[in-house]
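The complex is shown incomplete by one protein chain, all other protein chains being positioned as in the whole.
So that you can tell them apart, the chains are marked A, B and C in the order they are listed, and the count of residues begins at 1 in each.
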Amino acid sequence: MRKITYREALREALREEMRRDPSVFLLGEDIGRYWGGAFKVTDGLAEEFGDERVRDTPISESAIIGTAVGAAITGMRPVAEIMFGDLTALAMDQIANQAAKICYMFGGQAKCPLVIRTPFGAGVNIASHHSQSLEAWFMHVPGINVAVPSTPNDAKGLLKTAIRGENPVFFCEHKLLYPIEGEVPEEEYTIPFGVADVKREGADVTIVATLFMVHKALNAAAHLEKEDISVEVVDPRTLTPLDKQAMMKSVKKTGRIVVVSEDCKTAGVSAEIAAIIAEEAIDYLDAPIKRVAEPDTPIPFSPPLERYVIPDEKAIIKAVKEIA
Amino acid sequence: MRKITYREALREALREEMRRDPSVFLLGEDIGRYWGGAFKVTDGLAEEFGDERVRDTPISESAIIGTAVGAAITGMRPVAEIMFGDLTALAMDQIANQAAKICYMFGGQAKCPLVIRTPFGAGVNIASHHSQSLEAWFMHVPGINVAVPSTPNDAKGLLKTAIRGENPVFFCEHKLLYPIEGEVPEEEYTIPFGVADVKREGADVTIVATLFMVHKALNAAAHLEKEDISVEVVDPRTLTPLDKQAMMKSVKKTGRIVVVSEDCKTAGVSAEIAAIIAEEAIDYLDAPIKRVAEPDTPIPFSPPLERYVIPDEKAIIKAVKEIA
Amino acid sequence: MAQNLEREKLIGMYRKMLEIRLFEEKVFELYGQNLVPGTIHLYAGQEAIAVGVCSNLGKDDYITSTHRGHGHCIAKGADLKRTMAEILGKETGYCKGKGGSMHIADFNIGMLGATAVVGAGLPIAVGAGLSIKLRKTDQIVACFFGEGASNQGTFHESINLASTWKLPVIFVCENNLYAMGTRQSIAMNVENIADRAVAYGIPGVVVDGNDVLAVYEAVQKGVERAKKGEGPTLIECKTYRQKGHSRVDPAKYRPKGEVEEWLARDPIKRLKEKLLQTNTLTKTEIQRIEKEVVTKIEEAVKFAIESPYPSSEEALEDVYA
Partner (left out) sequence: MAQNLEREKLIGMYRKMLEIRLFEEKVFELYGQNLVPGTIHLYAGQEAIAVGVCSNLGKDDYITSTHRGHGHCIAKGADLKRTMAEILGKETGYCKGKGGSMHIADFNIGMLGATAVVGAGLPIAVGAGLSIKLRKTDQIVACFFGEGASNQGTFHESINLASTWKLPVIFVCENNLYAMGTRQSIAMNVENIADRAVAYGIPGVVVDGNDVLAVYEAVQKGVERAKKGEGPTLIECKTYRQKGHSRVDPAKYRPKGEVEEWLARDPIKRLKEKLLQTNTLTKTEIQRIEKEVVTKIEEAVKFAIESPYPSSEEALEDVYA
């Protein structure tokens, strides 16, 4: 199968959906013809679809999301980009209090089919304001779905599902994933929300990982294989809805689980997954539930510091060995 | 000992600290002489300390917190009130990206001794935009402490500690707690952060609960006693720092734990506490870790609907019995 | 007085304003009887604004509303029964009891909903305006908000965006002098919110918000401008909140005589006098209208009170579409 990058896969999804449905349009800072998106995801789309459907906005994150909400509830399907995930903090009211609650608050009268795309993640030394992973904030908000694709294939299939759905979707990308290549079918496909993907099968320990951590988990698994520890890597692909069954199925097989997530450990993604297992599958466990995550610091700038706080293969291997 | 309300206890803490330290001042919407705070916590303080130190602000949540940050890093000790916890979403950047990160980002040069007080919680039928419990968002942010007092005594002691500390504090109150009475010493005291309080001793099951849920947990415990189930109720009092030891000590004794929190279940406070136990004390457990929380909906308006989604004594009792 | 306005239209305005007033009085009364859960923010005194604005709008046009939204709903044509039922938390309410007083919406008549986060409706209105532009219809959006909301960041971001993109949005600032207990001068250093339009390169108009025809005409100009593709207008309607901010507020912070002064300028009284003076309506006709409105509201109250509460499990529905 042909290989394309995560970035290209996202762009293909946007392009195909914009061709298919005239109500799909994009808005965000510098996404248009002059820049093509800070990470070039939307590069070339303004040229094909025009400035009306690929709209450069002022630096007004609240208004970007609020505008998308208003368009979504009146028949459009906006895809908003927030240039860095950290900056969603500026639009938190529009995301969590408006977009996510409109359907419920108004008794199901309104649909808000809006996609918010944003890159999370550290690893490029741009410090505390441009490196966070904040998925857990949005996971904690009912009414919005949260997607966390780790491969080009998942990115394309999930983004198309997000755009076609009837609900707001918080679509998390990761800076280090953009250049990653992977197989993506030429033909049309979508990937349903709430269906995890077993990225590697194994028998001894389950690792649940998301976004860029999936790749580190796979590296760790390859390494551990040499030491005769067979690791299964489960990628939930969406955090809301979350495929509990897939995680539990794996845990029932292995009896051991390590949850790996780049976000800060406390009250993060790994906490929820650990809590689910502890509540619903504890009887199958043969060991404590391990979490590998950022050690509750802001992201520092300097390379040795940043490397130290981002979970890496070594940390994953260590956690697996502690319970294997 | 004399009894005063939670509201009065907070007011006393503010008054005493303002008398003690001229750098303490208050700002927020309608906290001054014309209203005294939406929940009357600051009532009378403008009269004593003047409008300069009890400052009514425009409806500008971002600027309220940003202003407090600027004042805090230049020698003042602001206590900002956000009228409803839901509205902290509007100031999320200033709270999570600025206040919480300033000390770290600038290599320890700056201190940001700022307190943000806000009421969370449902129960008074004011619907989705005025009823949420969002502590978990702030727990997930390193650099800021999170206090969750459940009694007048804790409220006063923790608020005084918050004001005197060198770090930003997110100080959670609860609408239904304001009128609750409790014993509070006349003499000066403070309560350290990171020290849980065992609100009731018991042998069979541990309940960890916060804010208004502490009271429901105590009611549930009283009821369960009649059925010969002895429940210990642990109140962490601060979520950051979190007194893991106290929770683990209790679990080691009881072997069973129910975490009760009013916020939405997924990725909420109860998830983190469950995950800690699952990671660090699983060997002492004789049963799954139960969570009692809001079932991942926005808060509805109508009384029967609201009652249905807020965790109550019945739900707590049910959870305890399932594992007792 | 706008002679070019048809008699029917004028009478319709009077009727709507009266509906709002009497509706609010009933809400107040029911609140006292413990039939209204939560809190309420009454629109009494500001009726000329909602009605003056919405009289320019068709069913397909949009409005966004606020915590003080009953008047906006009624002016836009919402059913009084379902509105009242929502306020009482009943299953038959517009939002099946999930929204309540601060979150009424009727998407069938372009009422895009009230938000209780002050200032949060502005960017949503901008989005509706963008949607109109992209769909190439000739709809209009009217966005209601208070003078207090004009200090929110969203006010700035939203009007800037609407102006830059030349969207068909009328920003209607209802300056009732107070935001809760905070008098305008405590929260800003300008007298006219309309002057803020300069910051976005759009017209800013100050109008007597207690004169329904003045509001009507100002909005009409804004609508014309918008339909020509020239973009938004900011219209500040000077008015007064006749009651406290919410049900619990005794509003002691108001200087002596202020209420009386404004009651003398009551928008309904003024329109009534005009209608009589210009012989548009006779006293008898007015009395008949009043009676009809009273009956309609009584029916709404009866409907609302007799409607059942939603069943508890309904709380778990509608989280997702």
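Basically, a residue touches a chain if its C-beta (ideal position, glycine included) is under 8 Å from a C-beta of that chain, and two chains touch if they have at least 3 such contacts.
Since we're looking at a predicted model, the values are computed, not measured.
A.B. asks: Counting the whole assembly, list the visible chains that the omitted chain makes contact with.
C.D. replies: Within the full complex, the chain left out of view touches A, B, C.
A.B. asks: Quick one: say which of A:Ser23, A:Ser60, A:Gln109 or A:Ser250 touches the chain that got left out.
C.D. replies: A:Ser60
A.B. asks: Just one of B:Met76, B:Val124, B:Val195 or B:Ala315 touches the chain that is missing; which is it?
C.D. replies: Missing-chain contact among the listed residues: B:Met76.
A.B. asks: For the chain that's not shown, point to the residue among B:Asn97, B:Thr118, B:Thr206 or B:Thr266 touching it.
C.D. replies: Here the residue in touch with the unshown chain is B:Asn97.
A.B. asks: Residues of subunit A in contact with the chain that isn't shown?
C.D. replies: 29-30, 34-35, 38, 56-63, 86-87, 89-90, 124-130, 295-298, 300-309
A.B. asks: Touching residues of subunit C against the unshown chain: what are they?
C.D. replies: Looking at subunit C, the ones touching the missing chain are residues 151-157, 160, 163-164, 186-190, 195-196, 198-202, 231.
A.B. asks: Tell me where the left-out chain touches subunit B, residue by residue.
C.D. replies: Per the touch rule, subunit B residues meeting the hidden chain are 23, 25, 52-53, 55, 57-58, 60, 62-63, 65-76, 78, 93-94, 97-98, 102-113, 142-143, 145, 166-167.
In this section, only the chains that are shown with their structure count from here on.
A.B. asks: Report back the single chain whose CA centre is most distant from the CA centre of subunit A.
C.D. replies: Farthest from subunit A by mean C-alpha position: C.
A.B. asks: Just how far, in Å, is the C-alpha centre of subunit C from the one of subunit A?
C.D. replies: 40
A.B. asks: Cα centroid separation between subunit A and subunit B, in whole Å?
C.D. replies: Between these chains, centre-to-centre, one finds 30 Å.
A.B. asks: Using the touch definition from the top, which residues of subunit C touch two or more other chains?
C.D. replies: Counting only residues that touch two or more other chains, subunit C contributes 95, 97-99, 103, 115, 117, 153, 319.
A.B. asks: I need the residues of subunit A touching at least two other chains; which ones are they?
C.D. replies: 93, 97, 104-105, 142-143
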